[in-house]
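All protein chains but one are shown in place.
By letter and in written order, the chains are A, B, C and D; residue numbering begins at 1 in each of them.
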Amino acid sequence: MVPITLFLALAAILFCIGLYGVLTRRHLVIVLASIEIMLNSVNINLVAFSAIGPFANISGQVFSLFIITVAAAEAAVGLAILIALYRNRNSIDVIKHDLLRW
Amino acid sequence: MTAFDANWSLLTPEMVLAALALLVFTIDFMTGIHGKKPFIGKLSVLSLLVTAVLVLFMNNSGGQIADLYLIDSFAMVFKLIILVGVAMVIMISLHYLDRNEEIYQGEYYSILLFATLGAMIMVSSADLITLFIGLEILSISSYALVGFKKHHRHSTEAALKYVILGGAASAFILYGMSFLYGLTGSTSLLEIGQVMPTLFADYTVIMTISLIFMLVGFGFKISIVPFHMWAPDVYEGAPTPVTAFLSVVSKIAGFAIVLRVFTFGFLGVHEEWVMIIAVLAAVTMVLGNIIALTQKNTKRLMAYSGIAQAGYLLVPVAALPFIGTFSINMILFYSIAYLMMTLGAFAVISLVTEDAGTNDLSSFAGLFQRAPYLAISMTVFLVSLAGLPLTAGFIGKAHIFFGAAAADMLWLAIIMIVMSVVSFFYYFGFIKQMFMTAPKANDEELKVPTSLNAVITVALAVTLILGILPNIVLDVFNTFNWFALF
Amino acid sequence: MTAQMTFFIILALIAIVSSVLVMALRTISHRVVSMAFSFFAIAGLYFLLGAEFIGIIQIMVYVGAITILFVFGMMMTEHRNIGFGPDPRKIQQVVSFLGVATLLGIMLYGIFSMDLPTTPQPYVGSVEAIGLELYGHYFIAFLGSAFLLTSALIGAVVIARKEADE
Amino acid sequence: MMLNILTWLVFLPLIGAIIIMTIPKENVNVIRSLAAITSGIALVISLVLWAGFERGATGLQYATTAEWFNIGFLQINYEIGLDGLSLPLIVLTTIVTTLAIFASFSIEKRVKEFYLWTLVLLTGMLGVFVALDMFLFFLFFELTLIPMFFLIGIWGGKMKEYASFKFLLYTGLGSAIMFMTFIAMFYKAYEAMNMQETTFSMIRMAEIFADPANPDVLTGAVKGALFLALFVAFAIKLPVFPFHTWLPNAHVEAPTAASMILAGVLLKMGGYGLIRVGVGILPDQAARFASLIALLGVINIIYGALLALVQTDLKSLVAYSSISHMGIVLLGIASFTTAGMQGAIFQLVSHGFISALLFFMVGAIYERTKTRTISELGGLSKSVPILAGFTLAAAMASVGLPGLSGFVSELLAFIGIFGASAEILPAATVFGVIAGLGIILTAAYLLWAVQRTTFGPMKEKFVGLADARPMEYVPMIGLLALSIVIGVYPHILSDVINTTVIDIVSKIGG
Partner (left out) sequence: MIQNAWLIPVFPLIAFLILLFIGRFLKEKSSYVGITALALSFILSVMVLFERIGGETYTYVIDWITFGELTISMGYEVTPLNAMMLIVVTLVSLVVHIFSREYMHDDKRIHIFFAYLGLFSFSMLGLILAPNVLQLFIFWELVGLMSYLLVGFWYFKPEAAAAAKKAFLTTRIGDVGLLIGLVILFNQTGSFDYADIYAAVEGGMINETLITTIALLIFMGAVGKSAQFPLHVWLPDAMEGPTPVSALIHAATMVAAGVYLVGVMYPLFLASSTAMTVVAYTGAITAFFAATMALVMTDIKRVLAYSTISQLGFMILALGTAGYVAGLFHLMTHAFFKALLFLGAGSVIYAVHHRQDIRDMGGLWGKMKITSITFLIGALAISGVFPLAGFWSKEEILASALLNGDGFLFTIALVTAFMTAFYMFRLFFKTFTGEYRGGDHDDAHANDPGVDAYGAADVAEADNPRDDSMDEETHVSPAEDHDHHDSPKENSGFMTFPLIVLASMAVVAGFVNLPFLGYPLEGFLTEGINVGSQPHGELWLAFVSLAVAGAGIALAWAMYYKGSISEDYFASKAPGVHKLLINKYYLDEVYTAVFVRPTVAIGRFFWEMDKSIVDGIVNLIGRSTSSTGRTAGRRHNGQLQTYGLVSILGGIVVIALAFVLRGYFG
C-alpha cells in the first residue's frame, strides 16, 4: 500500500496551492475555487487517515462527507455573493473591491 | 453510552429553536416577499426567549449525549448569553429593517435564528465534527447576513471578503482537525484530550502545526491579531445589527469553542500554547487599541474596539491552565459585560448612524442635546468598555487582571491596563462628540423607538448593576463546576 | 513499484497539475474545467484508498454539482475572456509565494517527520458503517447540516435573487 | 453597619446628582440651589465629623466594613473609616466643593450637567479619602476622572479638548499604575501569608507587610519596586516633576470651579495616597527612598517656581505655583519626622484653600477683563479694588506669609527637613536650603505677577468693570478666612492630625 505520508504530503501540497490561489488570484471565481481545493486537501487527509491511518476507522469518511456538504453550501453562498457583487460593481477583479478600507 | 441510548430530550431547546426558525421562515413565505414584517421580528424574539427559558429549565441539571454533546453549565451559560444577545440584536434589527426596506425581513430573521442554532450547537459540542458543523452554520449564515443589503456595494463587498477569508479559515481549522482525528482515530475532544500528551510527545511538529492551524482559524473567527484584518471591513460594510451580531454573538461563541477545544483537547499540553495565546492576547490588545485611536468611522471603531476586547478575553484563556475555574468565571462574566455594553452601544450607533445617514463619528455630534438618555446610556457603555469603575466592564477587567496576576502573567496584565488607558482616548472621543461638540445640520430631537429603548435600558441596567453588585452573577458562577474537569 | 503506487503517482500528479493549472491558466472556462479534473483525480485517490462511497460522492458533488455551480457563477459574471491587465501587486505575489512555500515546507517537514506505520491493507468502510455513524453518533451534526443547507439555501437565494424591478 | 455617617457623607452628593437629573434643565435656579444644598449638607456632615472626632485617640473612627463582592478567593470589602489624616482632607473637600459651587453660579451654559458632574466628582473625592480597602480606593480614585474630564471638556477654554484628554489619559495612566501595584501588593501579601490570607484592607496590608508570616517573599527589592511604582502613580496626580505637564494644561483650560476643585482637592489625592498607601503600608521603603522623594520635592519647588516666574498667562502661573507648592508636601513626607509629616498634611489642606482662592480670583478677573495674559492686565486695584485686594491676599497666602495657613505648613516642613535623621535623609540640609531658595522665588513670581496685574496705572479698557458680586464674597471670604484661621491658630488642625502622624512616623522609628 502507498504510505500514508504521501497522501498527507499531497494534501499539504494541494492545500498550499489552494492557499496560494486564495492569496494571489484576481478572478474571484478562481479564489472561491481555490478554497474548494483547500477543503479537498483536507478531505484527502481525512480519507487517508480513515483508510490507512494508525487508527483507521469510518469517522474520517463521515467527517469528509460533512466537509463536502459544507463546501457545497459555502460555494453556493460564496457564488451568490459574488453574483450580487458583480451586479453592483460590474467586476470580479479582487483588486477592485477595496471600498472598505482604513 | 452511545448516541442511540442517549437522553435526546436534552436537545429540546435546540430543536425548539430550529422548529421555530422554520416556523418563522414559513410564516414569512406565506406573507409575501416584500414589505415590513415586524411581527416576524417579534416572533423571533419570542422564539429566542422561549428557547432561553427552555435552556434554563431543561439544561440546568446537566447531562450529555454520548461524548459529543455536553449540556454542562458552561454550555448553558453561554447559550443563555447567546440567546439574550441575539434577542437584543433582533430588537435592534426591528428598527434597522424598518429603515432599510430592501432587506428581506423574514429571511433575515430566520437566518439569524439558524445562526443562533449553530452557535448553540457550537458551545455544547465536544466533538470535532459537531463543533465544526455548528461553527459553519453560524459562519455561513453570517456570510449571508453580511451581504443582505445586496444593493449596497459595501454590504456585498464585506460579505465577499468575509466568505472568502472565512472559508479559508475554515479550511485551516479543518486541516488542523484532520490530524487530530488521524492520529487519534477519534473526533471526540475528550478522547483526544486524554491522549494529547503522548500525541504531542510523538508527533511534536505536526501537532504544533495542527494546533496552530486551528488557532489561526479560531483566531479568525474571534478576530484576534494577526487574523483580524477582515473584521473592520466586514463590520463596516455589514448592516449595523449584523455587525452587532458578529461582534458579540459570533465572538462569544467563538470564545466558547476556543475554550472548549483548548480545555478538553489541549489542557494536557498547556505549556505548548499558553505563551502563544498570551503573546497573541498582548498583540491583539495593543494593535486593536492603537489602530482604533485614529478611527473616525463608528463601526470600524467598534470593530477595532472589539478586537481589543477579544484581546482582553484572551488573557484568561492564557491563564486558564493555572487558575482553572476562576478563568472561566472571568470569561463568562466579561462576556456578559461585553455583550451588554457592546450591544447597548450598537443599539445607539444603529439609531444614530441611520438617522444621520453616515457612519462617521461626527454623526454623534451633540447627541446629548438631541437625546440625553441615549447619550448618557452610550456614555455608560463606552465607559464600561473603557473599563472605568461602577460599570460591568470595570469589574470584568479587574477580574481578568486579577486572574492574569494570579497566573504570574503580570506583564500581560500590565499591557492590558496600559492599553485600557490608551482606549480611553477613542472611547472618550465618542463621548466628546456627544457632549462637547455642537450638533451638525440635524439638531432636532431624536426619537428612540421602543424596541431600541428596551435594548438600551436592559443593557444599561445590566451594565450598571453588574458594575455595582457583580456578585449577583459571580455567586451563581461560583456554584458551577464548569466542565466537571477541574 | 506497486500498481497502487503507480496509480497514486498518476492521480496525485493530475491533481497537482490541474490545481496548478487552475491558478495558471488564462481562460476562466479552462480553469474551471481544470478544477473539475483535479476533483476527479482526488475522487480517484479515494477509490484507491477503498473509500468508494466518498469517491462517488466526491464525483457527484464536486465534479457534478460544485463545478456546475462554478460554471454558473462564471457565466453569470464575467465570462468574456478579458484579462485584468498586469497585476500591480508584485509584492503580494512574491510574499505570498514565499509565505506559502514556507508553510508548505513546515507542513511537509511535519508530515515526513511522523513515523507512521504503513498499513498493508486499507480499512474499508461500508456504506452501512457510514450510515450508522451518520445517523447515530453524528446525528446532531447531521441535523445541523440540514439547517446549514437550509440557511445557505435561503441566503444564497436572497442574495443572488434578481429583483423584478431591476 | 454599612449605612453609617461616612457612607451617607460619601453617597449623599450622588443622591443629590440623581435628584438633579430629574429636574428639567430650564430650572437653573432650582438646580443651583439643590447643588449648593447638597454640598452644603455634605459640608455640615463633615463638620459634624470634625466636631465629633475624638482627638488623641489612635486608630480609626467611624469605621465600618461590609462585604462587597468577591472574585474567586479575593474578597473586596466596602471598608471605610476616618483618622487624623483623612478627616482634614474630607473637610477640605466639602468646603472647597461647596465654595466652588457658589463660585460657579455665574455659569449659564448647561447648568444642570455642570452640577451633576460636580456632585459626582464630590462623591469620588470623598470616597478616596474614606476608603480603606485598596480596591475601593482605586475605584473612587478612578471615578474622579470622568467628571473632571467633562468639567474641563465642556466648560473649558480654547484648548479644552486637548487639556481634557491629556488629563484623562495622563492621570488615567497614573491610576492604572496604581492599580497594577495594588494587585501586585495583594499577591505579594498573599504569598507572604503562605497563601492563607487574602486582603485588600490597607490596615491589614500594612500589618502583613510589617510582619509577614513568610518574610522571604517580601524582599527589599520587591518592596522597593512596589513603593516606586506607587510613588509614580501618586506622583502623576500630585503632580511631581517630570509627570506634571498635564497640570498646566488642565488648569488653564478648566472653568474656575473645576480649577478650584482640581487644585484644591484632586491634587491632594496624590499626596494623601502617598502618605496613606505609600508610607502607610511600606514605611521602610518610603524611608529608603526618602532622598529621592526629597530631591523630587526640591526639584518641584524650584522648577515650578522658575516656570511660574516666566509665565505669561496668569492662570498657568498659578498652576505652576501649585506644582511648586506640592514640592513642600514631598519634602515634608521625606523628612519622616512628625513635624515634616504634619507639614505635608498642613500643606495639603492649606494649599487646598489657597490655590482654590487663587484660581477663583483668576477666574473672577478673567470673567471681567476677558484676558488672563499678564501683560494685558494692570491697574486692577483701581478698577476692581476688592477683587484686587483678595487677589493680593491670596498671593500673600501662597507666598507663605505668617498668619496665613501656608506659613504653618512651610514652617513645619522646614522643621521636619532640618530635623530629619541623617540615616534617612543624609542631605537634608542641602534640600532644606534649596527649598528656602524656592520660598524666595515664590515670593518673586507672585509679587511680580501682582505688581503687573493689580498694580500700575489702570488700563482704559478696564474702566467701569463691576467689582465683586455678593455671591462671589462667599468663596472669597470663606477661603481666605479658613486660611487665616489655620494660619493664626493651627492647633485647630494639628490636634486632629497629630495622633495619626505620630502613628505613621513611629513606623519608621523616627
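Going forward, a contact is a pair of C-beta atoms (placed from the backbone, for glycine too) under 8 Å apart; a residue touches a chain by one contact, two chains touch by 3 or more.
This structure is a prediction, so every number in the text was calculated from the model and none was measured.
Visitor: When the whole complex is taken into account, which chains on show are touched by the absent chain?
Guide: Spelled out, the missing chain touches these shown chains: A, B, C, D.
Visitor: Thinking of the whole complex, not just what is shown, which of D:M193, D:L228 or D:L411 touches the missing chain?
Guide: Here the residue in touch with the unshown chain is D:L411.
Visitor: Which one, D:S46, D:S104, D:Q285 or D:T338, makes contact with the chain that was left out?
Guide: The missing chain is touched by D:T338.
Visitor: Could you tell which one of D:P24, D:P215, D:P457 or D:P470 touches the chain left off the display?
Guide: D:P457
Visitor: Residue by residue, what part of chain C touches the chain that was omitted?
Guide: Where chain C meets the chain not shown: residues 89, 92, 95-96, 99-100, 102-103, 106.
Visitor: Residue by residue, what part of chain B touches the chain that was omitted?
Guide: 160-161, 164-165, 168-169, 172, 204, 208-209, 211-213, 215-216, 220, 225-227, 229-230, 232-233, 272-273, 275-276, 279-280, 287, 290-295, 422, 425
Visitor: Extract the touching residues of chain A with respect to the undisplayed chain.
Guide: 19, 22-24, 31, 94-95, 97-102
Note that only the chains that are shown with their structure count from here on.
Visitor: Weigh A-B against A-C on C-beta contact pairs and write down the one with more.
Guide: Per the contact counts, A-C leads.
Visitor: Hey, how far is the Cα centre of chain A from the one of chain C, in Å?
Guide: 5
Visitor: Let me have the rounded angstrom distance from the C-alpha centre of chain A over to the C-alpha centre of chain D, please.
Guide: Distance between chain centres: 64 Å.
Visitor: Mark out which residues of chain A touch at least two other chains, giving numbers and ranges.
Guide: 15, 18-19, 28, 32, 48, 53-54, 56-57, 59, 62, 66, 70, 73-74, 77, 80-82, 84, 87
Visitor: Which chain B residues sit where two or more other chains touch them?
Guide: Counting only residues that touch two or more other chains, chain B contributes 129, 132-133, 136, 140, 143-144, 147, 150, 156, 159.
Visitor: Within the complex, which stretch of chain A touches chain C?
Guide: Residues of chain A touching chain C: 1-10, 12-21, 23-30, 32-34, 36-37, 40, 43-44, 47-48, 50-54, 56-59, 61-62, 64-66, 68-77, 79-84, 86-87, 91-93, 95.
Visitor: Give every residue of chain C touching chain A within the complex, in rising order.
Guide: Touch residues, chain C against chain A: 2, 4-5, 8, 12, 15-16, 19-20, 22-23, 28, 31-32, 35, 38-39, 42, 45-46, 48-51, 53-54, 57-58, 61-62, 65-66, 69-70, 72-74, 76-78, 84, 87-89, 92-93, 96-97, 99-101, 103-104, 107-108, 111-112, 114, 116-125, 129-130, 133-134, 137-138, 141, 145, 148-149, 151-153, 155-157, 159-160, 162.
Visitor: Chain B touches which residues of chain C in the complex?
Guide: Residue list for chain C touching chain B: 106-107, 109-111, 113-115, 136-141, 143-145, 147-148, 150-152, 154-156, 158-159.
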